[in-house]
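Every protein chain of the complex appears in place save one, which is left out.
First chain written, first letter: the chains are A and B, and each begins at residue 1.
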C-alpha cells in the first residue's frame, strides 16, 4: 500500500501539469474569442435575432448545465461512506480538465479562419463532453486512481467528439438531449472499462461499498440539482424559441412522471415496501435521460410523460435485479449503477427517437439515420471503452489494491475521526456546565 | 409496526401508479404545447415585446422558483436527526406529483380551444401550486405516511386552484408574491390537518423530534436557497419591466431587514443570548413571505424593509412563545412551525396589502377585495384542511404509530450505523499505520 500512495507523489503531478501545459500551448495556437461574426453550425448565431446578436443569450442555460456537471454529478457520487472527497474532488478535476480538452476536440471540426472561436454555445458543448467521462467515472468509482481517470478523460472525450461529429454532421441525426451520444455512450464506455478492470477480490463486496445516513443526504444534493436543471440540459442547444420551449416542457414532464414510477417500483420490489435510497437518488433521473433524443420533437406532453414513466420503471428494476447479475455473471462491477441511470434509459431514448422520427414528429428526420446514430454511439462506446480499459490496466498508473478501494484515505489527507469522539465528550461537559448555571 | 410497514408494499405503489396513469390520460386529452399565439391572462404573452415573442424569457425565473421548491423546501425540513430521507425524498415526490396536478387544475380555468397550452408562465404557476402542499407538509412532518401525503396533495392543490381563481379573477385582488393564496393558505391548511391528526402520545415530545449538528447544516442549505431566490418567487409573474424590478427590490430588501430582526430577537429571547438554529433557519425567511402581496406595489424600499423587520420579530417570537401554546392548549402539533414562517407572516402580508392598496400604492387596487382575498384564503384553508384531515385520518392509509414518528426507517431502507463505528476503528488503524511508516 505505501508503494501505491508514494506512486501518486510524482506520477500524478507530472501527468496533470504536463497535460495542462500541452493544453495551454494548443489554446495559444488554436483558440480565440468569438468576434460575433461566426456563422453556420451554431443555430443561435443567425437565428431569430437578426438585428442584434446577443452573445450572452444562452448564458443562464450554460450555468444550469454547469451546475449539473459540477454539483450534480459531483455530489450524486458522494453516497459512499468514505469516498466523498474523491467523488466531488475527482469530479471537479476531471470536468475542469475535460472541458478544456473537449473545447479543442469538438472545436477542431468547426474551425473558422483556422481558429476555434469560443462562444457560450461552445462552452455548453464543452461541458457536455465532460458528462460522458463523469458517467463512466460512476461505473469505476472507488476502483481507479486519478492518473487512470485523467487518461480515461483524454481518450473518452476524443472518441466522443468523433462520434458526435459522425452523428450530428454525417448522419444528421437528432439527439438534442444526447440520450445516445452522451448517456448511452458514457454508460457503455464506462461499463466496458469496468469489465476490463474486473476485480475478483471484490466479488463478495467491500466494507466501504455502502453509504451512511449523511452521505446519502449529500448524494441527494446531487440528485435534486440534476433533476431540476435537466430541462436546461435537454434544451440548451435546441433551436431558439418554441422548439426550445418544447424541449423544456417535455423534459420537465418526463422527469415528473418518472419520479412517481421510480418511487412506486422501489417500494414494490422491496419486501416490506420500503423505499431504497439508491433508487430514489438515481432512477428519478432516468426520465431526463430517456426523453433526451425526443425532447425537441412534437411527441406531445403525454408522450414525454410516458417515456419518463417507463424509464423510471426500467431503471428501478435494473438496480434491483440486473446490476447484481451483471456483477456476478458478466464481471461488470458498476459502482453507481450507471447502466440503470444512463445505459438502458439512454437506449430507450434512442429507440424512442427512432419511433418518433418514423412517426413524423420531427421535420426532416430520418429513422434509419437515428438508428445509425444509436448503433454508432454504442459501438464507439464498447470498443473505445475496452481499449481504454486495457490502457488503464497497465501496471504503472497507481491503481489502488482491493482493500483500499472506496476509501479516500489512499489519495487524500483525511481528518482523524477519533478527535470527534474526544470533542463530543468535551461537548457533553459543556452541556453539564450549562445545566449547572 | 410490521403491519404498518407491510401496508406500504401494495398501497403506496398502487396509489402512486394509479395517480400517474390517470394524470397521463388527462394530459393526453387536455394538454398541448404553447404555439406562441396565446392571449389574455398571461401578462407576458402580449406585453412589452410586441415585435418578437420570447417564449423562454421567464425561464431563469422559473429555474429559481424550481430550486426553491425542490432544494429549498426539501432541505429546510432535513433538520430532524432521523427524518432527512423523508424530508427531501417526500418533498420531491409530492412536488413532482403536485406540479402535474396543478398544471391541470389551474389550467382548466384557462382553456384555449379546449386545451391547456403549456408555457413557462404556466409551469411557474404549477410549481407555485406545489408550495402550498410543501408548507402543509411541514406542519405534519414526521407523522404521516406517503399515501396520506399524496391524498393531501390531490385535495389541497384542487382547493388552491379554486381559491386562486376566485382571488385573481373574481376579486381581482393583488397577491403577486402569494402571501395569502400560498403562504397563509398552505400554513392554515396544514395546521387544520395537524389539528385533526392530533396525537396525544406525542404531547411530551419524542426522542427523534430534534436535530443533530449536521442535520441543522443540511437544513441551512434549504434556508439559504430559499432566502436567495425569494425575489424570483415574488416577481416571477409580475408585469415585466419596472414592475418586476420593483418586486425584486422590495423582496431583496425585506429579506435583508428581516435577517437582522430575526437574529436580534432570537438572541434576546434565549437566556444567555444564544442564537437558536430553528429561528435562523425559518424566521429569516419571514420577510419574503410578508412582503409577497405588496411586492410589486410602490411601497418604497423602506416600506418593504419595515415589513421584513416586523415579520422577523413576529416569526421569532412565534417560535419561542406561540408554538408551545398551540401544541399544549389547542392540540396543534406543528412540526416545522409553519405557523410562524408562513401563517402569521402570510396574514401580515395580506394586511399590508390591504393597507398599501388603501393608500393608493397599486393602481386599480381595491382594499375591500384585498380583504376578501385574505378571508377567502383563510376560509378555504381551514375548512379544506379540516376535511382533508378527516379523510387522511381514515385507518387504512398506513399512518405511522407514535413510536415510529420522525423516523425514516419505517418507510426507507436506512444504512446501519454500526458499520460506521467498525469503519471508524478500521480508520484509526490506518492512522496508526501512517504513523509507523
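Just so it is clear, a residue touches a chain if its C-beta (ideal position, glycine included) is under 8 Å from a C-beta of that chain, and two chains touch if they have at least 3 such contacts.
Note that the coordinates shown come from a computational prediction; the quantities given were computed from them, not determined experimentally.
Peer 1: Among the options B:21, B:168 or B:264, which residue touches the chain absent from this view?
Peer 2: Checking the options B:21, B:168 or B:264, the one contacting the hidden chain is B:264.
Peer 1: Please pick, from A:269, A:327, A:372 or A:414, the residue that touches the omitted chain in the full complex.
Peer 2: Considering the complete complex, A:414 is the one touching the chain left out.
Peer 1: Going by the contact rule already stated, which one of B:212, B:367 or B:383 would touch the omitted chain in the full complex?
Peer 2: Final answer for the missing-chain contact: B:212.
Peer 1: Which listed residue, B:14, B:28, B:298 or B:383, touches the chain dropped from view?
Peer 2: Spelled out, the listed residue whose C-beta touches the missing chain is B:298.
Peer 1: Could you list which residues of chain A touch the chain missing from the display?
Peer 2: 2, 5-10, 12-14, 16-17, 19-20, 23-25, 27-28, 31-36, 52, 54-56, 59-60, 63, 66-67, 70-71, 74-75, 78, 82, 84-85, 88-89, 92-93, 96-97, 99-100, 118-120, 123, 146, 214, 218, 221, 272, 411-415, 417, 419-420, 422-424, 426-428, 430-431, 437
Peer 1: Name every residue on chain B in touch with the hidden partner chain.
Peer 2: 1-2, 48-49, 60-61, 64, 81-82, 207-208, 210-214, 216-217, 220-221, 224-225, 227-229, 232, 240-242, 244-246, 248-249, 252-253, 255-257, 259-261, 263-265, 267-268, 270-277, 280, 284, 298, 300-302, 305-306, 309, 409, 414, 416-418
We adopt the following convention: only the chains that are shown with their structure count from here on.
Peer 1: Calculate how many whole Å lie between the centre of chain A and the centre of chain B, each centre taken as the average of the chain's C-alpha atoms.
Peer 2: The computed centroid separation for chain A versus chain B comes out at 31 Å.
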